[in-house]
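One protein chain is absent from this view; the other protein chains keep their places.
And now, chain A:
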Amino acid sequence: MVYVIIKELSPSADEVIIVTSSLMKDMTSKTDMYRANAIRVLCQITDGTLLTQIERYLKQAIVDKNPVVASAALVSGIHLLQTNPEIVKRWSNEVQEAVQSRAALVQFHALALLHQIRQNDRLAVNKLVSSLTRGSVRSPLAQCLLIRYTSQVIRESASNTQTGDRPFYDFLEGCLRHKAEMVIFEAARAITELNGVTSRELTPAITVLQLFLSSTKPVLRFAAVRTLNKVAMTHPIAVTNCNIDMESLISDQNRSIATLAITTLLKTGNESSVDRLMKQITTFMSDIADEFKIVVIEAIRSLCLKFPLKHRSLMNFLSNILREEGGFEYKKAIVDSIVILIRDIPEAKESGLLHLCEFIEDCEFTYLSTQILHFLGIEGPKTSDPSKYIRYIYNRVHLENATVRAGAVSTLAKFGAMVDSLKPRIFVLLRRCLFDTDDEVRDRATLYLNTLGADGAVEDMKEFLFGSLDIPLVNLERSLKNYEPSEESFDINSVPKEVKIQPLAEKKAPGKKPTGLGGPPPSPPSTIDAYEKLLSSIPEFANFGKLFKSSAPVELTEAETEYAVNVVKHIFDGHVVFQYNCTNTIPEQLLENVTVIVDASEAEEFAEVASKPLRSLPYDSPGQTFVAFEKPEGVPAVGKFSNMLRFIVKEVDPSTGEAEDDGVEDEYQLEELEVVAADYMLKVGVSNFRNAWESMVPDCERVDEYDLGPRENLAEAVNAVINLLGMQPCEGTEVVPSNSRSHTCLLSGVYIGNVKVLVRLQFGIDGPKDVAMKLAVRSEDEAVSDAIHEIVASG
């Protein structure tokens, strides 16, 4: 008992020397229980120095005959591994011996400790697993551990999946027939979680799980249904055999099991079973809590998108549950689902919109009402008979609170603007709104009446009233704050349209759910589409044409410098744009008017055309500045550019965050950057090189031999040429087996001008280290083939 108390109090080792010394005495006492407990206590309160003193006893304890003592030492080892790993690693030999122990749990603990010690060494783990799968494992817990480690090994050797069965799959399958249920389940779960598992491999696991579904123990049913639910997401067909058992689970006492069963059935159901499912779900929904209901709604949504023909019954179901009691999140989920269905299934539009109208008649959530009204405004006018919806919308103007009334007025105006035939009636309704008690409602009504009622440019009016604002609100707010009232009125065109690219850490990953009423979240710009958008939003570069390629960022400064700059090279047909991404790492400085002065004296074919400075670069917020060059069109010009960062630096008071008014001009030297031939080549792979090669006309083929001179080894030479050309290696030919004397490498790519190029390289080692290479190029244009040879010849 005292041991337990000492552990609870957990004093540090130097405080209680007496306790520790008496514990150490206990470690060598004759009674095993004391030894075991003393070990556990000591290891919890010990520190490094004390540990080295008792290490000898611990090592002895690990291989002690008494299993309680051994387990105690091993478990303490697992805990100590977090704080003193080097010491524990010295015990590997003893732990290895303990793995062979006859006592069941000692083997379990020893296995756990040994795996943790050897975790980072893949080969050792592999050996451990192989020896144990062949040997005997005595306790179900140890077997479960072994299964987990086996899956880990399978996952890490996942590269070669062409060759028949996976390694160790037979072991996992054998475990499905073990005596202990926990082992059977662990093995079934491991099989379902294998990467790229096939239906053939899944079948035995699913059969076993199906048996669990009808067990009397709720835990087994829960475990099985949860695993099957996960499998149904990727392999719904494999799970359909279990559908009958799962349908009986819908009425299970345990609500979690029932919900999981329903969502699985929704994923695996086919069209005929949908009606039956819907009937059962209706009774079920009233029993479960809101959080479960939302899960079911989302499953129903995916089901409807899968079987669009069933939209009528599913839509009816959704609107029925919308009418019942429920919290905000729940109703929002339902509304989002209906909106998505309306958008994606055109036949469902009319009924869906009507359902939504009926809902807003008595919806208690203002947010939902306004969102639905807005949505009605967009979709309603496009339907065949928009006037149906007017009554619902107009009722909102009378009966609801001010926010909803204002929303309803806007929606009415939209109908009026889009549908000419309704205009006169809309005007009558809007005129009545002029007498509303709320300012916003009256203002809106007046605005719409005047703008829409007037003759003349109706199209512009519509764009003004209802078009979306493509200026980010943040920038607009900032500009308005900076604007001082003066003679000149505020010019909305002066608001910068670019959004500052926020550091990736701030942006959360966009959710996997399709968005309903809200807009899609912005994603961090790092793909070629994002670059295209960015460049085309800058007016100076907008007419450069299509972006051919953007290189990866190249660092122009070393790490830990005051200003971190990297450059992305954008290649167009007749221009090259350098995008410099700058970060200021000095909190006491604010940089303004940041530009890069580029010296292109070593790149004769380039002429500077435009440069876009970065207005302001505060601390820790990256910004971009651009410099554009003109180059002869279609020619893959190369050159070296030296760069200098020029800016005005202002001191910032770190406590207030405000900058001084005047600054000093300063310069900062950056590294050189090169435009090379590889920049003009897009890495595009082909799946069947031989076919592609045959399909290319041989008279555009050029073959030549080169001597690459002495190289470290063949692999290094191969890599050097691949990097020089910038093409994509195909069919895994970039991997050179060690100690080989020759190698053939197949490359493919797309050259500027959209010319497909295929290259076959044959390497051979001559003499001690001389590498010779034969280069065969085939492309759609012989000039390009020549160009490729030029690159290699000069590289």
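Please note the rule applied: contacts are C-beta pairs under 8 Å (C-beta built on N, C-alpha and C of every residue); 3 or more make two chains touch, one makes a residue touch a chain; residues count from 1.
By our rule, contacts and distances are computed from a predicted model.
**Q** For the chain that's not shown, choose its UniProt protein name out of "Transmembrane channel-like protein", "General transcription and DNA repair factor IIH subunit TFB1-1", "Response regulatory domain-containing protein" or "Coatomer subunit zeta".
**A** "Coatomer subunit zeta"
**Q** Using the touch definition up top, pick the residue from A:Leu42, A:Leu58 or A:Val75 that touches the left-out chain.
**A** A:Val75
**Q** With the missing chain put back, one of A:Leu220, A:Val296, A:Ile334 or A:Val576 would touch it. Which one?
**A** Only one of A:Leu220, A:Val296, A:Ile334 or A:Val576 touches the chain omitted from view, namely A:Leu220.
**Q** Which is it among A:Asn254, A:Ser537, A:Thr733 or A:Gln762 that touches the chain not included here?
**A** A:Asn254
**Q** Looking at A:Gln152, A:Ser214, A:Ser537 or A:Ser642, which makes contact with the chain not pictured?
**A** From the options A:Gln152, A:Ser214, A:Ser537 or A:Ser642, the contact with the absent chain belongs to A:Gln152.
**Q** Just to verify: which one of A:Leu58, A:Ala112, A:Cys242 or A:Leu714 makes contact with the chain not shown?
**A** Considering the complete complex, A:Ala112 is the one touching the chain left out.
**Q** Contact with the hidden chain only, please: which chain A residues?
**A** Residues 1-5, 7, 18-19, 21-22, 25-26, 31, 33-34, 40, 44, 68, 71-72, 75-76, 78-79, 105, 108-109, 112, 115-116, 140-141, 144-145, 148-149, 152, 181-182, 185-186, 189, 216-220, 222-223, 226, 253-254, 256 of chain A touch the chain that is not shown.
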